[in-house]
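Just dropping this structure here.
Missing here is one protein chain; the remaining ones are kept as they sit in the complex.
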Amino acid sequence: MSSEPLLRLENVGKRFGGMTVLHEQSFSLAPGEILGLVGPNGSGKTTTINVISGVHPADEGRVLFEGREIQGLPIFRIARLGINRSFQVPKCFRGMRVRENVEVAATFARRGAADIEAILAETGLASHADDIAGSLTVNQQKMLDLARALATNPRLLLVDEIGAGLNPAELGGIATLLKGLAARGIALIVVEHLLDFLNRVTDRVIVLGAGRMLFEGSLAAASKDPDVVAAFIGG
Amino acid sequence: MALLEYALIGGILYGIFFSLVGIGLNLIFGVMRIINLAHGQFIMLGGFGAYLLARGLGLNPLFGIPLAIAGGIVIGYPLYYGVVPRLQKSQDPEMLSFILFFGIAQMIEAVAVFAFGADQRSLPQDALGSGNIGVLGQEFPDSWWVACLVSVLAILGLYLYFSRTRLGFATRAIMADRDEARATGIDVDRVSAIALIIGIALAGIAGVFVPYLIGSVSSSIGDGLTTTSFAIIIIGSLGNPLGTVVGGLVFGIGTMLMQTYYSSWSNLAPYALLLAIVLVRPSGLLGKAVRRA
Amino acid sequence: MRTHVKRAWTACAGALFASGLALSAGAPAHAATAPSEIKIGTLYASSGPFAVASEGQYHGLQYWAAGVNKTGGVFVKAFDKKIPVKIVAYDDQSSTATATTLYNQLITQDHVNILMADFGSVLTSVAIPLAAEHHMLLIDPTGSGANFFTKKTNYLADVSIPSSTVWPLPLAHFILAQKIKRVAIVYGSNDFDASQAETLKTTLEKGGVKPVYYHGVPTTESNYTVLLHTIAAHNPEAVIELGYAPNDIAFLHALAGSGLHFNMTFTIFPGQLLALMEKNVGAKTLAYTYTYPTPPLVAYPKTTLGPNTAAFVKEFTAAEKAAPNFLDAAGFNTGLIMQQMLATAPKFTQLDFHQALMDMSGKTTTLLGEFKINSHGAQMGELLPVAQLVPAGKGVTPVVVYPQDKATGKAIYPAPKK
Partner (left out) sequence: MRKPPAWRGPVLVLVALAAIFAVAPRLYSNESVLFTMMTFMALAQGLNLLYGFTGYLPFGYVGFFGTGAYATSLLVTFTSLPVIAAVLLGGLAAVVVGLILGPLFRLSGPYFSIANLAASQIIYNVVANEALKPITGGPYGIKIEHVYAPTASYVTMLAILLAATALAAYFRRSRFGLGLRAMHQDPISASLAGVDIVRERLIAWLASAAIAGLAGGAYAWNLSVFYPEAVFTLQISVFAIVFALFGGVGTVIGPLLGAALLYAFYAGIGVSAPQYFELLYGLLIVLLVLFLPNGLASLLTRRKVDVL
């Protein structure tokens, strides 16, 4: 592993109106690593992802990707550098076919050719390739979000609550998929409420509470930390 | 100096009236997230209502106020149930409502041309009092004062409706969060339909005074009034009906100063104000108008 | 899949052709011999700022046509016989854009024999280049804008209203004669009003009176309240408002509501549409204001062509069950002039028509007065005096106060406060 991590956040802060929703957030991530983000609703998990992906730029601090500052860059530039994400509420191109959804990303990301058919197969969408995206179920749309992100050949993938509403068998499939991606060297940040699921993909988590980092370490250790317990009960 | 005083006092009167002109549009937007692009045409209908009462039946144009309320009910109720729930189910209700109400505006205008021709019509000059009332030595026609008084009463009424009645409270809840309001058991459709009726009725009431304040009513004044109303409510605060008063005053005083000192450029005033505000202070004054992306 | 694309555009092409063909039905008929009817093409406005005036003019023309057709039509010298008249007319709704298409329609599709403009300078202006382009003589009843008449032309003739370059002369001379020093002029920003304002200003300045206020407002202006206060701040003795009928109504309205008073107030349209103005602004507001009285408010007892003013009023009232206004008279007068033109033009060509009008110029008097056009097409005759509207019974009646030879009374100046 090189000395420079793939992603580093330095004292990142974010405000909405007068309210600070993220305080001095700092952590780093190596290629192929999976980081879990947990915390009660409103603790800043999705905000962290939004800040990294450029959807809501940081107000303070620095976000470094491969040693380069990316805070303030437009979303498409960040995407072309190799950061991509999925959404809790899937945001696919609803009027376009499934294959076209993936094609857009493969075409515009300028990160080398993507094997669209392979990505569709990987995400379980091969049989729906010619369907209109809006006609898919919500879970399928989440997978399409992921497929769209994968088609950009990302180096860092941010996954927001992909497990909600899935049955155990489907969760198992996703866990395998995410671990497989990490094995290929893609770093992942996984925001998740389902701790069992998270436990299966990583043992490194950051616990957030009210926009602050409360804990960093393994999930098992987190459950014994008094700050974490207080935050969850309080939240 | 006298001219400046005249422009300022006139601007306040004019501005208070124009708060009434804009307020219905803002109410409807605030409650339903629907852009009533036919707003100006409803105002125009109010003006023609008063014209018919005054010239046809020889009544005082003030009877146009109850007529506008009746018109609000007759038009607003079927309009709500005919199109609004359908629009809100669609992907982009704001944009679709915008185009749909534009179509409605065109239809109203065409019907008005059939009924009244495209000529400018005025109301009997002395129906609202033939004299002048002066303040600080500046005289304004009685009709301006009457219009101003009615505007204040209407806006006050709306304020009381919001703050003192159950329906008003429910309306505010819907403005804050439509789905949440529905979840707490508010009959969202009924309350919204009433808001649409109030919005249209307020436009109609404003219309009664349009022939006095801008000289005449004609079937083609709708679009201009809609744009002006937009400028006013955007200056005020979009979605906040009472903020409209601020917008009205800024518009009124601005227009009067322009008319007095740079009259040939005064037509620009509402448009320039609108554009300046959306471009310079998009987030501060606009709130919801700014793209989230 | 792509074959459907082809099908789609073929459908598009088909639709276009179908619509084109449908429109082109009615092939051009070129008349080498005498036509079965004389087609007079014109426009009118059923709505918009010019509607009231335009409908009057159109009505007058229809009245004339009905009259001549009752006697078998107009006598056409070129064919040495009477031919019925047919009026081809479209509604331009006071829009110049619509009018452009419709004038084109009259020329290229209907192949009218005589092209006649709609009321007023604005709606006439777009016809002038079209007529010239198609080598048609444009009969211009009431388009008097000064810049229409800047060069020699065979394709334009202003027949029923004086050119704006001479029209305001009596008014200017009256103001000078009254020794009024402070004059405010507010005019509509259109060819008709602006060129009158220009002539008025120039003439006044020549007489040593520089207007204290001189300002154009949009033709659509309907609120003069603020403007009146700005004008009043210049302390004028006389306020001259030059506009179309809706402007005059709005102006007089605002004046009545403003509490302001001027020694002299002048507007144009009470002199043309007195009944309409009385209905809209009331006799009280009109009292002691000034205007250009037009026939039938002023009468020309001796004519060389057609009935005199009084006879026209009588005949028109009997036939139409309503008294004519000036624009009815103007429309009728335009018919008369065209009738005489056809009766004297030796050949049935546009150039001969124009020559016939030139030959009539200066030798013809109609119910509107002396017909006199110059080589630029401008009407130099039919001059309008200045009158003051004085209370009479429930209404007002014009008293001609200038020029002296036409005066029927003396001006009450300054106007009494109400």
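Per-chain numbering from 1; labels A, B and C assigned in written order.
As a convention for this text, a contact is a pair of C-beta atoms (placed from the backbone, for glycine too) under 8 Å apart; a residue touches a chain by one contact, two chains touch by 3 or more.
Keep in mind it's a predicted model, so treat the numbers as computed, not measured.
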*Taking the whole complex into account, name the chains on display that the unshown chain touches.*
A, B, C
_Among B:Ile104, B:Leu128 or B:Ile221, the residue in touch with the chain that has been omitted_ = B:Ile104
*Which residue from A:Leu64, A:Met96 or A:Ala210 sits in contact with the chain not drawn here?*
A:Met96
*Which residue from C:Thr108, C:Thr202, C:Thr349 or C:Thr408 sits in contact with the chain not drawn here?*
C:Thr108
*asked:* Suppose we count only contacts with the excluded chain; which residues of chain C make the list?
replied: 1-2, 4-13, 15-17, 19-24, 28, 47, 90-91, 93, 95-98, 100-102, 104-105, 108-109, 122, 125-126, 128-129, 132-133, 147, 189-191, 194, 216, 218-219
*Footprint left on chain A by the chain that the document does not show*: 53-55, 74-76, 79-80, 84-85, 87, 91-96, 100, 103-105, 107-111, 145, 148-149, 151-152
_For review purposes, identify every residue of chain B that touches the missing chain, sorted by number._
35, 83, 86, 92, 94-96, 98-100, 102-111, 113-114, 223, 227, 230-231, 234, 264-265, 267-268, 270-272, 274-275, 278-279, 282, 286, 289-293
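The rule is simple: only the chains that are shown with their structure count from here on.
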_Can you tell me which chain is nearest the middle of the complex, judged by mean CA position?_
B
*Most remote chain relative to chain A, going by C-alpha centroids?*
C
_Looking at contacts between chains, which pair has the highest count of C-beta pairs?_
B-C
*How many angstrom lie between the CA centroids of chain B and chain C, rounded to a whole number?*
38
*Averaging only over C-alpha atoms, locate the centres of chain A and chain B and give their separation in whole Å.*
47
*For chain C, which residues are in contact with chain B within the complex?*
46-49, 51-52, 93-94, 215-218, 221-227, 229-230, 233, 246, 249-250, 253-254, 256-259, 280-282, 285
*Considering the complex alone, what residue numbers of chain B touch chain C?*
2-3, 6-7, 10, 113, 117-120, 122, 125, 131-132, 139, 141, 143, 213-216, 219, 256, 259-260, 263-264, 267
